[in-house]
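Only one protein chain is missing; all other protein chains are in place.
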Amino acid sequence: MLESFAIGAQAILDPISLLIIILGVTLGIVFGAIPGLSATMALALFLPITYRMTPISGIILLISLYIGGISGGLISAILTRIPGTPSSVATCFDGYPMTAKGEGPKALGVGIVYSFIGTIMSTIVLIFLAPWLAKIAIKFGAYEYFSVALFSLTMMAGLSGKSMIKGLISGFMGCIFATIGMDSIGSVQRYTFGSVQLSSGFNILPVLIGLFAISEILITAEKAKYATKLDAVQVDIKGIKGFGFTWKEFIEQKWNMLISGLMGIGIGILPGIGGGVANVMAYGAVKNRSKYPEKFGTGIIDGVVATETSNNAAIGGALVPLLALGIPGDTVTAMLLGGLTIQGIAPGPLMFTQNVDIVYAIFLTMIIGAFSMLFIEFYGLRGFAALLKIPKHYLLPGIFLFCIIGSFGIGNRLFDVWTVLLFGVLGFAFHKVDIPPSPFILGFIIGPIMETNLRRGLMFSQGDYTAFLTEPISAFFLVAAALSITLTVRKNVKNAKKSRLQN
Amino acid sequence: MSRQFLLRYKGIAAGIGITIFAIAYLIGTLFIRRTTFVTIGAEFMPQIYGYILLFLGACQIYQGIKESKRFVEDTQKPKERKDIKNVLVTFVVIIAYVAIMNFIGFMIASAMLLFLMTILLKPANSKLNYVVTIIFSVVLSIGTYLLFHNVMYLSLPG
Partner (left out) sequence: MKKIIVLSLVMLLISSMFVGCATPPEESNSEGSVEEETFSWPEKPLEIVVPFNAGGDTDFHARTYAKYLEPILGEKVLVVNISGANGSAGTIKVRDSEADGYTALFYHDSMLMNKVVGVTDFAHEELEVAAAGIMDNSYILAVNANSPFETLEDLINYAKENPGEVKYASSIGAYTYYVGRQMEVLTDVDFNIVDAGGGTDRNAALLAEKIDTNVNPYGVMKPYIDSGDFRVLAVFADKRSGLFPDVPTAKEQGFNIIAHRAYFLSFPKGTDERIITKVSEAMEQVSKIPEYAEDISTAYCVEPAYMNTADTKAYLDGAMEEFEAASDMILGE
């Protein structure tokens, strides 16, 4: 192993490679931090450039962009309540309330440190356990995916805030909007009304931008005329010391950190699920085991710890099936695969023996990238916090412009821009009647996975539903889903009784 | 039709809206082409989602009615006034922006949009420096265009 590291080090420990990593991480952070732009877009724009680079330079650039991009999402989520990527949806839950309380820099500090820890944790797992974890990952077939998806869906109830019904409405609306377009088995058109553009369905990014960013603009417009001072957030930049939180707080979070990191890795290794689900699941899990679940959502660091550790841990997780099996889980890893393939490197079972230099260069890039991210964001912290000093009526139009560019950049077509507007209206309507938008995103991601794998499973079993229960892993998650539903309902009934007594 | 009235019945309104949507969606499932690849077709999950949403809509109406009965008019708190007209204008500006982008190009459209949106989102009591706003709008739109179009080869309109 040490020898392999030496080979990897030889490949990337030169000034140019280090510069590429630092540049890549910085650009990634910028793309992640600006709502509308994302890690996915950063990779899509830079992938063609890597075609003309050497294999090592190309791959380390892509990995650095990926790390920076996922972490950068926390900045806009915390400061503006607009998640830049699906991976940071749950970061808004406690991140933004902290900003509203004037603790923005602290929230950023926590997010940065735990992004770093998440990346490092998953890198270690990737280095030592990748081939072994890959063997577990392929055990997950259609039955297992369906059950995991169903289990994840039960988390919607936990994201609901005050009213469980409204949360579920939001979640199932997400599932419903995801059914629009060609179905995944047999390309049957659903609700496309003959439109070719609609037949590929809505892309997650414009949906996310619409629900969060556009609705935020409309909400601001609503209050503009009568606002005294547009809920101006106070920030004390001079008072920031270090990362803004204490050792004591760090020690207190150790279990949250560990659980979230492991969840991120675990969800990350399942191709197709990934960071967008991991952050929400980790938030739900940490909230459920907390002694003070009622404080979640009011601005406590536990929430930020959970989401930021898990979404960055999902990076290393996602690289397990990519490197060891050649299986990409999402658009980002698919582009990484493309980047490697074009250089004539085929990720797969022989990767760890035939391309030791590339594999260990990737590992080292992740470690160096994580440290670069920590330093860049640490020194940038004051700068990010100072963004809050920009009046909202300049900040939001600027963000809007990037949202338009970002959604246009997905497929170079205006359809995705119209999608943003459509979901902006939906987001505003949700806001008016207090329906939370976050479960919508979860439903939108999970719904198709659940449906596709239910139908695939039934093809495998030739129509026999019991197969979902006789496969042990699948059965385990189905039982977990059932338990999760029972517990949530019981908790809600109890809470309802309690509030009735208090009234 | 006071604000209080709207606040009181918005739960019911949301429930009714969701219910109507669920019914329309369920009717839509009838038009999904049937296939023989799998025992359950492309219409199966939409039907499930539709029925669940229908049920949730009904629950929401029920809860909305309960809430409206419990509703107490809050006259003591200073009213947070809202301006729906401004929302509509903002939204129309956004739609117009996307619609004309293809004709007048990204840069001009964006500069105009940024300028108008800044005015629309400006808090009433603060003053806007128009020169700063114009510089902001023009520089940002041209800067982003040059960056994304010329450096990153994104084929932005115009």
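Chains: A and B, in written order; residue numbering restarts at 1 for each.
Everything below uses one rule, namely that a contact is a pair of C-beta atoms (placed from the backbone, for glycine too) under 8 Å apart; a residue touches a chain by one contact, two chains touch by 3 or more.
Here the structure is a predicted model, which is why all the values come from computation and not from measurement.
Participant: Taking the complete complex into account, tell me which visible chains touch the one left out.
Facilitator: Touched by the chain not displayed, across the whole complex: A, B.
Participant: So one chain is hidden, and I want to know which residue out of A:M53, A:M182 or A:A429 touches that hidden chain in the complete assembly.
Facilitator: Within the whole complex, the residue contacting the unshown chain is A:M182.
Participant: In the whole complex, not just what's shown, which of A:L13, A:I138, A:L258 or A:V493 touches the removed chain?
Facilitator: A:I138
Participant: May I ask you to list the residues on subunit B that touch the chain which is not drawn?
Facilitator: Within subunit B, the residues that touch the unshown chain are 33, 35-37, 105, 107-108, 111-112, 115-116, 119, 130, 134, 137-138, 141-142, 146, 153, 155, 158.
Participant: Under the stated touch rule, tell me which residues of subunit A contact the chain that is not displayed.
Facilitator: That gives, for subunit A, the contact residues 44, 47-48, 51, 137-139, 141-142, 182, 184-187, 189, 196-197, 199-200, 271, 321, 325-328, 331, 334-339, 341-342, 344, 346-351, 410-413, 415, 452, 455-456, 459-460, 462.
One rule holds for everything that comes next: only the chains that are shown with their structure count from here on.
Participant: Between subunit A and subunit B, what's the gap in Å when you average each chain's C-alpha atoms?
Facilitator: It comes to 23 Å between the two C-alpha centres.
Participant: Given the complex with subunit B, which residues does subunit A contribute to the contact?
Facilitator: Touch residues, subunit A against subunit B: 45, 48, 163, 165-166, 168-169, 172-173, 175-176, 179, 183, 185-186, 188-191, 214, 217-218, 220-230, 391-394, 396-398, 400-402, 404-405, 408-409, 412, 414, 417-418, 421, 424-425, 428-429, 432-433, 435, 447, 450-451, 454-455, 458-459, 463.
Participant: Give every residue of subunit B touching subunit A within the complex, in rising order.
Facilitator: 10-11, 13-14, 17-18, 25, 28, 32-33, 35, 37-46, 49-50, 52-53, 56-57, 59-60, 63, 80-84, 86-87, 89-91, 94-95, 97-98, 101-102, 110, 113-114, 117-126, 128, 136-137, 140-141, 144, 148, 152-157
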